[in-house]
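Part of the complex only, each chain left as placed.
Chain lettering (A, B and C) follows the sequence in which the chains are written, and residue indices restart at 1 in each chain.
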Amino acid sequence: MTSEAGLSVRVTGQRRTARSHFAFDVALDFAVGLNVLFGPSGSGKTTILSTIAGLLRAESGRITLAGRVLFEHQTHVDLPPDHRRVALVFQSLALFPHLDASQNVEFGVPRSVARAERLERALGWLERMRVGHLARRFPISFSGGEAQRVALARALASEPRALLLDEPFSALDRELAQELSAELIEHIASAPIPVVLVTHDRALAHRLGERVTLLRAGKVERSGSAQELLPEVE
Amino acid sequence: KPKSSEPIRVAAAADLAHAFDELKPAFSAKNRSEVTVTIGSSGLLAKQIDEGAPFDLFLAANTSYVDQVVKAGSCDGATEHTYARGRLVIWVKGADGARLSIGALAEPRFKRVAIANPEHAPYGAAARDALTKAGLWSQVSERIVYGENVQQTLELAKTGNADAAIVGLSLALAQPVGSWALVDEASYAPIDQALAVCTHGGNTAGGRKLAEFLNAPEGRAILRKYGFLLPGEAVAKVP
Amino acid sequence: MIDLEPLALSFEVAIVATAIASALGVALAGVLTLPRLIGREVIDSAITAPMVLPPTVLGYYLLVALGRESAIGHLFEALFGTPIVFSRGGAVVAATIGALPLITKASRAALESVDARLVDAARTLGASSLRGFLRVSLPLARRGIFAGVMLGFARALGDFGVTLMVAGNIPGRTRTASLAIYDAVLAGRDADATRLSLIMTALAIAVLVVAAHLTRSRSDDI
């Protein structure tokens, strides 16, 4: 049921260390617009986003984005992360500590953009995330919520064809979360790409999610609208 | 207090390396005492002896280093004497060295001439003397490359990186390759090599015995064989 | 009066050698962190191994390898018209070889300590693995790399044995401070040796301190 421009993910895989093992097997279709990925802690949300971004290699299956094959086990296609044009806001944010906020965001701006314009754009994104005042500051001095917003700005600035957000508002107060999700929706309207949002916040899921997928233990449990899936919101 | 179990420890100049390969067993056969040899730059050895290095006998490549250790009280002045005189040769890697004279070094085919550092190596000082005497120093000095000791100096020529080296005869004799010519002995100050028995070792008596051995016919024969002139002997033919 | 020419030469050679060894060492360290490299530890150890040989002996082997009768020596002489041995180039080669393992090993450790998630982040932002290396790994590894470079510089400055063999000890041309100090000690000019040693040490400390402050003030900002 995926649209031509959507993100289709049908993969199996696993993560293992000497002492643990986690397997996943999912078929997910993320249409253009907002998609909420919901699930208990440890159900594999981050794992699946990493697999889509190309940071983890799936063991079988296929990932396509807007018709383009990012990964296909059978044909040995496995695009490296930098060729996938999938931006990921990490749960751990992963801001570059040696770059200030504007440089962090500039890092994401495509190299095709003229040098002079890159800073402009970076500053623009910081403004939209309400952290323009941090431009010349380094991540070590950001508060939790400030860092989260810079990470969002950086991902958005990279003009991705798909955007994966791993609990991007978890450190923000409600007002700010609402403002930023509004910005996000506005952005999607102008650049129609699939956005996958991982969140534990049911209220947010309700507000944003026409499409919600419920993950449990590495498998899709159900998918549908927020109303159907998460009725018991306060 | 000499202990018979203590070996006789000898500090010897670099040009004696090969001679000691033969001196050691010859001496041990007679005296039933072990000899260990530390080869090095006489200057460094002298400094170490001054700081109490446990050597029983010091064989330098000149006399002044021995004077130095005697003055410092590290070696017995009464035992100081010249045991050999070194001789200078021009050594080349090829087979045409025998007819060389020092004057030939002016030829352009000698792009690089290796000598030991005249500042502190006795053979280096002699080499410079000889070149100066021949009136070549100013001409050749541009092409000189210095080794820290005769052995390294020879290495520079042996590897083909210097076209000739001026080194001690003792070294030249030990080479399986190359050829050499003696440098006129009148053209440099004699390379008199002195020894002294030293006091910081554990076997001064052994040191004395070894010194005596070097002066005895058997020792002298070996030194002569390795290209040294001996005290009290006229300039001899090269073996 | 003390002859300052060897000092100037030493710093000149050490700076050039450190620059070369840094570029080479960091690149090697980068290669050593490649995920699928075979024989990683063997390569690393082989780069370190020359340190265990007495420098003059290492120098002797180099003299043979680079000398006028070697293939490399021939090539170099054919290309540049002058042999590499007994030249400043030889001194630079000698100092570079001394500095290389220090820089490589320190850089590798620092690069391996960089948080892999940051490089991952760079990749998802469209950075090639090379760009990720240059713009993320390298700057984050800077402390360790810099420590290696400073060690390399000190080592290059102090190189004696290898320089002696490969570059020769030619006054005004390849007589570095290290060689000059040694000569002075052996020639019994102890006062000269001490004076030159002190100047050398003091200058080295000054350079190291200034370099540390220069690189540190940049990162204090952060």
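Everything below uses one rule, namely that a residue touches a chain if its C-beta (ideal position, glycine included) is under 8 Å from a C-beta of that chain, and two chains touch if they have at least 3 such contacts.
Treat the numbers as computed from the prediction; the structure is a model and nothing was measured.
Given one representative per chain kind, what formula describes the whole complex?
Listing the labels with their copy numbers over the full complex gives A x2, B x1, C x2.
Note that only the chains that are shown with their structure count from here on.
When the centre of a chain is set as the mean of its C-alpha atoms, what distance in Å lies between subunit A and subunit C?
Computed from C-alpha means, the inter-chain centre distance equals 45 Å.
On a C-alpha centroid basis, what's the spacing between subunit A and subunit B, in Å?
About 79 Å separates the centre of subunit A from that of subunit B.
Which subunit C residues sit where two or more other chains touch them?
As it turns out, subunit C has no residue touching two or more other chains.
Where does subunit A touch two or more other chains at once, residue-wise?
Nothing qualifies.
Using the touch definition from the top, list the residues of subunit B that touch subunit C in their complex.
Contact set of subunit B toward subunit C: 41, 43-44, 47, 112, 117, 119-121, 144-148, 152, 155-156, 159-161.
Could you please specify the touching residues of subunit C with respect to subunit B in the complex?
For subunit C paired with subunit B, touching residues are 56, 60, 63-64, 67-69, 83, 85-86, 164-165, 168-171, 182-183, 185-188.
Going by the contact rule set out above, which residues of subunit A touch subunit C in the complex?
Touching subunit C from subunit A are residues 53-55, 80-82, 84-88, 90, 92, 94, 96-98, 107-108, 110-111, 138, 140, 154-155, 158.
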